[in-house]
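Only one protein chain is missing; all other protein chains are in place.
What follows is subunit A.
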């Protein structure tokens, strides 16, 4: 029988060798496939990130422009244009009547959460439960919570000192950006706040997400109940002007039509009263953005932070302090040594490992924890382990784009990180579906940018195309993209998604714009103006929001004219008055003297051409 068996065994060995070979081949192919998807995912994130940075810089530039205008016109003792003094008055008003909420009746028909003051733990449970079911808290309660928060924060120092000797540990969370699911997930995984389970939220609670109001209500409620074990640092989005651009003001006005405006005003004051930094166990400094080489913690401790609002006072001292606060709220670490100011005026800086090391040494600290930047894994450690970024909004750019994380630390412990990803769908998407989804939206955003700079790009392309063939080399194409768009992106790799190659391996540069168009029903507007409008759409929207004090979405044609003039002087765009008048006239379709500017701006959004190739 020996013989037969041995043949069989040999066959089996051959067979299993073949199977192993087949398995290796499939594994090899699959790893190749996933690696390439992973690379696409990384590129996608870099697109989102670079566009976000470019936008934030534009935002800072615009805020500075407003500060300048207000300072400038305030000196004219109200003799400036009405528009400007109106804006100033708007932000100064409203501090007076804060006790209003007592007059607001809660109707019998109200079916949202019922809470009572002074707030207790059971109220937090009621709120969390109600918000999970997407119920809304009545304006009366919201205003009272905001009002009590405002009173409480007044007595807090700029820099809070904490000790973990009682609780042993503290949990630090980064940006939430209105993403309630993430906050609820953190509480679910890590337990509700209590004296034994203290928390610190490191700014950027609001904007972008849909539930900024609910997040503030929850955070403020815990703050009022556990003032010694629950802490908040201010972020760069705790700023009224940022809220007008990034959606929080809109959210409030939609949810609280009648009392929303009061909330917006109260919040402006609350923001300015939020502590700027926290130091734990005299060892770890926690603040939202970062530091500059000029950051002085003693100075930071001593000045009156409420003076630094989103908008301004016009003293030199104010400007000086304003820059200090902007540094804390806006700065990002960088890999190289040194401290490079943001290329626009007064917009925070990029600080190197040497800057971190020097500051930590000066104040005898061990580590800097900051937030402010989305990280793919929810956290990142840099500067030789001395600087930690913690970011708690998962799926920040798009479903599946990044994880969120929180950090736990105590005296003499190595910090621990807990990662998570809030997910809505029950169906698990494949890797390819996840990557494709975020990729599509990233390329859409990028193409909008490209389209908005069409004439500058064409000019740059044509400089390399003396014979007017419509084709340039790949290198010339990438250098043109870099020079015009100032986005730090791997253009060579992204090219295949953005522009077509001709048979001789050169780029047909017109193809970058091919399947895009501006959705613009208005034929009267000059093409160059269309491009300008598109490029600065978000800036314009913000200016309109400021002018539109009651947030109705309507402004007068006169206000529109003034805005546009102001704006074109800010951007140094030369457009004559007549063109502006024509524009104003053409968009006031029913000639009633008011303009729906949301609709107006929507018309200048870049869309994929439906009949595109």
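By definition in this document, a contact is a pair of C-beta atoms (placed from the backbone, for glycine too) under 8 Å apart; a residue touches a chain by one contact, two chains touch by 3 or more; residues count from 1.
In this text, contacts and distances are computed from a predicted model.
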- Message: Considering only the chain that is not displayed, what protein name does its UniProt record carry among "Ribonuclease", "Coatomer subunit alpha", "WD40-repeat-containing domain protein" or "EF-hand calcium binding domain 2"?
- Response: "EF-hand calcium binding domain 2"
- Omitted-chain contact residue, chosen from A:34, A:116 or A:469: A:34
- Message: Please identify which residue in A:46, A:136, A:197 or A:301 touches the non-displayed chain.
- Response: A:46
- Message: Contact with the hidden chain only, please: which subunit A residues?
- Response: 15, 18-36, 38-39, 42-43, 46, 334-336, 380, 382, 428, 430-432, 436, 474-475, 490, 492-493
